[in-house]
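The structure under discussion is supplied below as structure tokens; questions concerning it will follow.
Note that one protein chain is taken out, while the other chains of the complex remain in position.
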Amino acid sequence: MFFQMRKVRKSFGGLVAVNDVDLDVQKGAIHAVIGPNGAGKTTLFNCITGLRRADAGEILFEGENIKDLPTHRIAARGIGRTFQNIRLFPYLSVLDNVKVGTHLLNHTTLWDTALKTPRFRRLEGEVEEFCMELLRQTRLLEKKDQYARNLPYGEQRKLEIARALASKPKLLLLDEPAAGMNPAETAELDDFIRSLKAKGITIILIEHDMKLVMSIADTISVIDYGVKIAEGTALEIQSNERVIEAYLGKRRN
Amino acid sequence: MFVQQLINGITQGSIFALLAISFAVIYGVLRLVNFATGATYMMGAFAGWLTVQYVSRNIFLAMLAGLITGWCIGYLIEKVAIKSLRGVARIASLICTIGFSIFMMEIATVIFGAETKAMPSFFNEKAFTLGEVSVVWYQLFLVGTAVTILLLLQVLIFKTKAGLAIRTVSLDFKTAGLMGINVDRTISLAFSLGGATAGIAGVLGSVYYNIVNPTMGNLQGLKSFSAAVFGGLTSIPGAILGGYLLAIVENFGVQIVSGGYRDIIGFVILVGFLLFRPRGLLGKKTSL
Amino acid sequence: MKKLNIAAVALGSVLLISFPYIVPNPYLVRVAIMCGIYMILASSLNIVIGFTGMFSLGHGAFYGIGAYTSALLALNLQWPFWVTFPLGGAMAALFGVLIGVATLRLRQIFLAFTTLGFGEITRIVILNWDSLTRGPMGLPGIPIPTFFGVRFSQAGYYYFILLFTAVVVLFIYRLYRSRIGRAFIAIREDEVAASHMGIHLFGFKTLAFTLACSIAGLVGAFYAHFARFISADQFGGNESFAILTMVALGGTGSILGPLLGAAVLIIFPEVFRFLAQFRMVIYGAILIFVIVVKPGGIVGVRGVFEKPVQAIRAKHSHQKGGR
Amino acid sequence: AGGKQEKAATDEPVYIALTAPITGDYAEYGNNFKRSVEMAIDKINAGGGVLGRKLAVLVGDSKGDPKESATLAQKWTSDPRIVAQIGDFTSTCCLAAQPIYDQAGMVQLSPTASHTKFAQGSKWSFSIVGTQAGEQPFIADYAYNKLGLRKIAVIHINNDWGVDTARYFTENFKKLGGTITAIENYFDGEKDFTAILTKLRASNPEALFMAAMYNDGASISNQRAKLGWNLPVIGPSSLYSEQLLKLGGDAVNNLYTVVSFFTDDPKPEIQSYVTEFQKRYGLKPNFHASLAYDAMMLLADAMKRAGSFDRDKIREALQATKDFPGLAGSITFTEKGDAIKQYTRVMVKNNKFELFDKR
Partner (left out) sequence: MPLLEIEKLVVQYGAIRALKGISLTVEKGALVTLIGANGAGKSTLLNTITGVVKASEGAIRFDGMDITNWDSHEIVRCGICQVPEGRKIFGELTVEENLYAGAYILKDKNEVKKNIQMVYELFPRLAERRKQEGGTLSGGEQQMLALARGIMSNPQLLLLDEPSLGLAPLIVDKIFEFIQQINQLGKTILLVEQNANMALQVSSYGYVLETGTIRFHDASENLRNNDIVKKAYLGITV
């Protein structure tokens, strides 16, 4: 199995935000995690990337337990993410934001830098080219020299994705990428995520936009009060009584 | 002898505590270390000195003068510089406070001359003597006044609406404005309060040590800053505790180690302490 | 455009190189050397403050450690300058690592506090450790460096510091536009996000801090052999604050800024000596004025260190908008 | 360098440089330097100047910062109009500037630098304050033989001067058979001495030796009084200042020190200096002020004796100084460039300095 969580648990004081959650993600799949607000989805991501340390359980990535690794090590294994509350580098340009994302790909040393070795030039050139390409794909090329903080909300979200992709992750965690996008923009995002899947990137997606989730997710896990209450394909989930009651509600349209 | 050192420490600590509060109030609102605190302390002392010299030999009047001077200095610093630096990286404001510190110190030298002035003592009679331990009335007065001011500030910040405004502005001034809070006035208030506390401390300190000069605030400012960090910087009770503890620790440090290491005993203990409790004594746990 | 730049650089270099001959006044050359020393100090501090967004108030101490190390080795063991000079940098770097390891995990303000404290501790230890440092007596008679057997003349010192400054500035310039520099800046902007990009926060913070300290140590070593008398009070808190002020006044986070800041703050007091006791008053006032008008410093970089566009506009239109 | 000026007797004055802390922590002392030197120059010029030329002073503010002092040295030495320099106040400043004066060949005459390495460090360096090695045996004798003290506690400022002062006193006092019960030091800028005093008190001394400048001395005395600790205090000549009395009030009574300059000295030249100083600046001169005055007068005398404004000749004449009658005692330089001084015992009684031996 490509990515697995075994009885992962995280509590804050008395509150158990993630309660013995198991999760299996197939290589190359799009796996959605949904659930009511405060269910513990973001906390789950935080445990995966090491931003919060899980209290118990195992997190296996390509067969190895990454639960106790520090964040930068986890990133180095090939896990990238975006943040629900957008965490760009506000006063770096759009292009530089993406360049920081390539940190792990390029291994120039202090000596290379100081002496501006040919290796340094070559690597920097590659980085530049690669980042421009990513911006082209996310349609941010025009804004490459603007400060990230001056982008409108929706474009900041796109930039977060571009930055996460810059590290060529094998597993990408997206936390509500469609928040703040209108339906037309969401449709675009839908296509973009599919194209990532086509490139072989495995994706775990948190999203409240059911249209998006139902359309692209291969598997959906539902979490409520930190507990996984259901798992299955879009069709299975849509008709699951428990999920409807806790989360989906009876939509008007 | 240890009792005497304790009393020395508490007296000195009262001044540290007042200055530490001055740091904490301003840091609390703007996340800014006001390096002009020491200079404000000195200006307060000069105001007190002028009062007793030319108006009346009355310590309460002198304290009032110190308070008003400190208040005005705080207000001016905010209006002249800090206000226009909102939303800019904090280093700019910090450098400005250093600028004000230099400016005030040198202005004082130009106006009053570099010679140390004598501040008359008040309530200098012995309150009581216990064996070798001796306490004069002024020490009691100083500690009492400091504690009163500290309590008043505590109430102001945690029990009043102005206090809520201060705390709100400290977190996000734009959103605070959206709540109907007058951000400018709140920040001004915090600065003035900080200045006033430092000003009063200046008068109290100069009477205790009987001297006034343009450089008197330098070391006091630096040490009180440590005291404030020790206490947690954002926490008013923490700053108070930090002030007293630093002074007491220092005094015992002199007793046990040597006067030559006095200035670093505090630092060493604080640094060691912070390694284990990085948020200070009563500070809140926050990242960054 | 590019040609113009090259021409300007070439002209500048020629001027700088011929300076001791165009202006054969030892006083002015000395001022130029002091400028160089502080340019390097400010530039190195800028790595910590401007790039990485950490706050250090003890840079003077690392400068002092470099100076004392080099001076003591030269005085006690008669080691030549070319050996003691790098060792001064190494010793400062060592202390930088130690301080970094101890405090870089803590909240920002504690780095400021710890470095401030470290500065005091260094000064006081130097003063109290009589047997090694001669305490408050200071270290007189530090030997003049030799270059292939020839003792440095004033011009020698000048060229040394000129070259040194050029190397440091070039290094920082390259650093700024490299992966490492970007990692520093990312840490300044958002630590959490940076760590998710695979940046080892602690490692890179320590690297930035150590680099800055070692450069300061190197300048310290040079200073010791230039001044030939050092004492603890030359590396105290005032020194740290002065360097900090140079960075902020010139332009935090920019490459040119610290150079300019250092030059201005060294030259200004010299030019305005005639103001006698008003000199420092005006110094304070100008400092405040410059920062209020240009918060990022004279040539501050765009971004965090500059006033947001709307804030400037707001004032302007507020007056217009009638009530 | 100074050769040019001699030829034509011009109206252009002869320049002397004064390096002193006009601002900063030591501004008080620096300003006294400035006052005295200006007064001395006015007096010299009123008397027709030196060798037919008027004197003028260029003042440089070193802020008490050794680097500034050195930069000023470079400035002075590269200005061909300047023939000699007076200053700086602290020994560290003087030492930092020393290599520059040494290399350029200009007299560096410090009124106050007492660091043992200073005058020895260069043939161009002179100090007229007298080293602690000269003063302390006298004070130790005062304490042991005149005051009959046997057990003394020492408090000193931790700088080069304070360390030296305490060391020489301690050595000499012990040599006489006395006991030092405890030694404590403090750093410049300290305002709170209660902790140190409490500690010293526990060692049960008969008297306190205080190596401090008069401001700190007054503070220490005040705080000692508040602690209810009354005992005789003794200290070096730097305590001698009206400021001590003003700041210390009753707390400085029963303090013993020595002086080489005494404002109540009936000698006419001293009285005229004191009156004039008071008239011009509204305060009484102190020890440091008198030293700066002496420095200027001595320099003028050396120029006269040299018969030239040549930097080198001035140095030679200065080196040859013998029994120059200064306000603060007569000045004779040792081979190294230190002055040998005479001292008078004084004490504070009823808030006034009085001669001790008059009793």
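Order of writing sets the chain letters: A, B, C and D. Residues in each chain are counted from 1.
Rule of thumb we're sticking to: contacts are C-beta pairs under 8 Å (C-beta built on N, C-alpha and C of every residue); 3 or more make two chains touch, one makes a residue touch a chain.
Just so you know, these numbers come straight off a predicted model, no measurement behind them.
Only one of B:181, B:198, B:233 or B:248 touches the absent chain when the whole complex is considered: B:181. Although one chain is not drawn, its touching partners on subunit B can still be listed: residues 161, 164-165, 167-168, 171-172, 174-184, 284, 286.
Residue-level contact of subunit A with the missing chain is found at 12, 35-40, 42-43, 84-86, 150-155, 176, 179-187, 208, 210-211, 246-249, 251-253.
In this text, only the chains that are shown with their structure count from here on.
The chain with its CA mean position farthest from that of subunit D is A. Put simply, the C-alpha centre of subunit C and that of subunit D have 36 angstrom between them.
In subunit D, the positions touching at least two other chains are 23-24, 27, 158, 187.
Among the residues of subunit C, those touching two or more other chains are numbered 124, 127-128, 277, 280, 304. In summary, the structure contains touching chain pairs A-C, B-C, B-D, C-D. Contacts from subunit C toward subunit D in the complex involve residues 25-27, 30-31, 34, 124, 127-128, 135-138, 140-141, 227-229, 231, 233-234, 238, 269-270, 273, 276-277, 279-280. Against subunit C, in their complex, subunit B makes its touches with residues 33, 80-81, 84-89, 91-92, 94-96, 98-107, 109-110, 222, 225-226, 229, 233, 260-261, 263-264, 267-268, 270-271, 274-275, 278-279, 286-288. On the subunit D side of its complex with subunit B, the touching residues are 23-25, 27-28, 30-31, 155, 158, 184-187, 189-192, 194-196, 198-199, 201-202, 215, 218-219, 222-223, 226-228, 243, 246-247, 249, 283.
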